[in-house]
Every structure is written in structure tokens, then in C-alpha cells.
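Left out: one protein chain. Kept in place: all the others.
Note that the chains are named A and B in the order they appear, and that numbering of residues resets to 1 at the start of each chain.
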Amino acid sequence: MGKAKRIEKIKCIRCPLGCTLKIKISEDGIEIEGNRCPRGVEFAMQELKDPMRILTTSVKVVGGKLPLVSVKTSGTVPRSKIHDLMGHIKKIKIRAPIKIGDVIEKNILGLGVDLVATRDCDER
Amino acid sequence: MKVVIIGGGVIGTLIARLLSFYEADVTLIEKENDVGWGVTKANSGIVHAGYDDEPETLRAKLVVPGNEMYSQLSKDLDFPMQRVGSHVLAFSDEEVKILEELYKRGERNGVKGLKILSREEVLSMVPKVNPDVKASLYAPTAGIVVPWRVAIGASDNFVKNGGKLVLGERVVDIIASGGRVRKVVTDKNEYKADLVINAAGLFADEIAEMAGAEVMPIHPRKGEYILLDTQEYTPSVLFPTPSRGTKGTLVLPTLSENTLIGPNAVDLSPDEKNDVSTTSEGLKEIYESAKRLVPSIKLDEVLRTFAGLRPESPQRDFFIRESEGVWGFINVAAIRSPGLTAAPAIAEYVVEDIIQQRLKIHLEKKKSYVKSVKQIKKVSNMSLDEWAELVKKDEKFGNVVCMCWRITEGEIVEAIRRGARTLDSVKFRTGAMCGACQGGRCAIKIAKIISRETGIPLEEILTNSDGSNFVVGKVRI
Partner (left out) sequence: MLVVGAGAAGMAAAKGASEKGAHVLLVDNEEWIGGILQQCIHNGFGVHRYKKELTGPEFAAELKSEIPSDVEVKTGTFAHEIVPNEKRAILVSREGIEEVSYESLVYATGARERTFQSLMVPGTRPAGIYTAGQAQRLINIEGYLPGKRALVLGSGDVGLIMARRMYLEGMEVVGVVERLPYPGGLRRNVKQCLEDFDIPLYLSHTVIRVEGYPRLEKVIVAKVDGNFRPIPGTEREFHVDTLVVSVGLIPVKKLVADFVKVRSGVLVSSSGQTSVDSIFAAGNVTTIFDLVDYVAKEGEKAGRSAALLAKGEFRGERLPIRKGKGVKILHPEWYDPSVPLSVYLRVEKPMEKALIRVGKYEIEAEDLTPAEMVNVDVEPPCESEVSVSVTEV
């Protein structure tokens, strides 16, 4: 086994356990330790390439009992796109009623995931 | 006759109330957004017995009558007061001697019921007192009040009798000509005046200067306090034996089931009249001093800390007199401790002795006026049946907003109906946000209720003074 060129410690955020993953990068490839499940390896590899996150925020509601409805991306999006996404989401307005799980915008910014409501919002 | 009173503290509001019984056109100007936010807001809240003040001083003359007037005043203005009594604790033979002097002084001042108690007697009355205590000077007439409730009651009474309350205007000039006052100018308006009463607390010297009247220089003396969320330490007010002209750091119960410890006494320069910040040294000092009185005091139930400023002057006595140079200008200045106690007597002194006797202005009592008001009724003080009745009449009394002290939406709406526009105004009128969570859970709800009731956008709802907006903008426009 070749000499490790770089060792990086990252925290797996796939679940609240938050394993500390030790990533050893050497000429032979990438070795991952510290994970308690296979998702840890998957996470570490993705994290090295292009970190992916779920974005949660709110969307402005028109005519609703609440001023905002909370939303999330239906899957992970590249961390590098979060700013663009927020900028886009801040401009969205949606009319009540809204049901939990409703798709607010399909394939948002062409990222392959939808923006989904995470709560109900009745009409005022 | 047009009277302008400058300053809406306990002094200004009580004078305003008394004048509102007479045929006069009275305007009370307060620079803050509500009454009672200056010196009145942050002091020990004690109605002193009156043995401290050197005979011959105006303080001594007014403190005992003031104390006595509180019994009736608390009924008239519907604020809570309890004569919980006070002890001056002596820990050495020298201090016991000082107690004896205070006792004599008290007798001369007319204080009733004073007693020197033995160690055993003190311990049985205050079981947690430092067992090293040798004796105490016990004054059964000493009491506790919520000082801002005095100012709120007095101001409500004043307004009810047709008085004009002006909030949020700062006096910038006082025009005098021909040897008499003519006009009071604020940053927003002008008010014609035949009489100007200067009850501007810490700023009384600046106001007097504007009028060209006699100026008693005022410097702030800071007192820091720690408020504890427990009442286990003492049932009555505990003082150390006084020294260096201050009453020292006290331990006392409050009317909201807390314990207050403080103050220290730090003299600030005259340009620090807005400095109500606490310091780590100060907080440490008062904790150490309080432990001398009650050694078991712990700081694990701190509700909050705060500091107040007391208007001190070089002569250390109240400066209450009509101007000799500017007719119609009356200084009611340098109202240091025991100013809160003396306040009702000060008001009477100003209206009767100064205005009527010395200035020879005849005041005619109004044909009809009220001398009592009802403050907001708390559901937490009601029987369940009474509360249930109220909910039937108005469902808002069934919505508990402040969970710490069980204050309902009904009480908050009533405070707003009576003029509250800021969070602190609601707090001081209802007690909401004073509990263990300090508004963490209910401040948002209260800000929304103020906004709903008044139509003021939430972004413009203030915590207290201008610039203290509770929120600054919207998440989504």
C-alpha cells in the first residue's frame, strides 16, 4: 500500500449519528474508515467530488393562513448551487391552499429534483 | 392657566395627577415612549420607613408623610403595595451603636413602630439571615411597591381628568421673557405655559438651564441589581448598617415573587446620564455584599440583571423650589433616595406649598374629577369563577399568552387600549415577559397583538425607545 498523500477527516451527515470519516487519499486510491454503514462510504466519495445537500427553506404564500410554507428539495443538490437556488426560491409566490408533499416547482433550476412543501397551509 | 410638567416619572406623574383635580390646563411631556422609564424604572422599589434622613432636610420632612400616603395612594391608583417591614442589620458593636442613632433619628422624623430587635428575634423573622447578626433596627412601616405601576396609575388618573399626556417628545428649549416662563419647545411641538414644573430627573439641570433658572447640578449615581427567580431568602427588606451616605446593598422580596439584590453606588460623570449598563465588577460586588446579609444566596436562578441611575446633587437634598429669577418655573430636582417614598408628599408640597402659597396662585378644584383609577385586572389574581365570567364576556381572556405568569390576550389588549404601543409598555402594565423565559416564548405573540390592534406594521413595533424595533424586515417580500 502506497504512502497516504492526504488524510481528511469529515463528518458524515447522512444521518444524525454523524460518524467521523477518515479519508485517506494515496496513489493506490481512496480508503474510508470510521463509517458505521455503507452510506458513509457513499457520502465520503460524493463529498470529495461534489458535496450534495438537501436544502430546506420557505416560500411566500399568497392568501394563506400562514405567510410562508416550509419547503425542501426532494433530493440532494450540489452545495455549490445553494446560493442560486435560494435566489430563485426567494422569488417564488404560491397560492394557498397547499398540502404537505405538493410539488411547488418541478426540476428546480434543472437540478433534477423538485421543490416540495413540507407542511399544509390552508386558505385564509 | 397653562401648566407644563416636564418628565413622566413617578414625580412628574404624581404632580400631574394632583393638578388634574384643579381647574388648570395641564400638559405632561415625557421624552420616552411611556411614563416611568427613567429613574422610576430601575430602583429598589422600596417605600422607606424614614429613619435614614437627617432631620432638617427636605427629605426628612417629606419621607414619613410620603410613606403614610402610600396606603391610600395604592388603593386610589390600584397598584400593589405590601408593608413587608425592613431590617437594618448590625454585625458588630459599632454597628449596633449606629442602629441606636438611626432609631433616635427615626423617632425625631416621626417614624412609627421602630424597634431594635435581638439576634434571636431577627433570626426568627428572617431565618436565612447571616447568623452572625447582632441586632436589627426593625421598621414595620417599610414596604415594597412596583414603582412604574405608581407612575402608570398616576398618569392614567391624570389623563382621565382631562390632562394631556405627550409621549416621545424631547424638550429642547424653554422660552422666558419679561421675567416669566412663556413656552416649552420640544423636538416636535411648542406648548404655551404659565407654569413649568421641572421633574426631568437626571436631566433636570439641563432643563433648568434652558429656562435660565437656578441650576442644581445633577450627576448620575449608578446602582446595579440582580433579580433572582425565587423568594426563598427573605420575607422583608434587609439593609446593612449604612455607611458613606448610602444605604448599601440590600436583599429584598419583590411583589412578583422574586428576590432583588443590589444596588451598588457608582458615581458617574454628568455626561453619562444614559449609561445603564451593568459591569462584571459591579455584579460581583453586589453579590458579595448580599451574601454578607444572607449567606445562602446563590446565583443559579438569575432572572436578569439591570442598572438604574439616581439623580445625585452636591447638597444631597431634594431641590424643590420656585425660581427666583424666572417666575413660573419650579424645580423639582435632585430627587434621590428616598424619592419614590417621598413622591406623593412631594406632589402635595409642590401643589400646595409652592404653587398656592409661595407663588400665590389660587387653584380652584374642578367640579368633578376622579382621584382613583383601576389598573388592568390580572386573571392570575382572580378566583376561577371570576376568570370564567370574564372569558364568557370576552374570549381573549381565555387565551394565555405569557405562560410564565399566566397573562392573557385580554389583559394585553386592555393595555394597548390604555395606550401601550411598545413591548415594554405592555410588560410594565401587565407583567407579561417578566417571568422565567423573559419573553422568549411570548414577545413575538405580544408584538403581533400590538400590530393587529393598532395597525402598526410589525417591523415598526418597538421594544421600548425609538430604534429598538423588535424585527427589522420580512423574510419574503
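List of remarks:
Just so it is clear, a residue touches a chain if its C-beta (ideal position, glycine included) is under 8 Å from a C-beta of that chain, and two chains touch if they have at least 3 such contacts.
None of these values were measured; they are calculated from a predicted model.
The chain we do not see here touches A, B in the full complex. Seen from chain B, the chain kept out of the figure touches residues 226, 274, 276-280, 282-283, 299, 302-306, 384, 387-388, 391-392, 395-396, 398-400, 403-404, 406, 436-438, 440-441, 443-444, 448, 458-459, 462-476. Within chain A, the residues in touch with the undisplayed chain are 10-13, 15-16, 18-20, 34, 51, 53-54, 56-58, 60, 66-68, 70, 72, 79, 82, 86, 100, 118-120.
By definition in this document, only the chains that are shown with their structure count from here on.
With centres defined as mean CA coordinates, chain B is found 55 Å away from chain A. In the complex of the two chains, the chain B residues touching chain A come out as 475-477. Against chain B, in their complex, chain A makes its touches with residues 58-60, 67-68, 90, 93.
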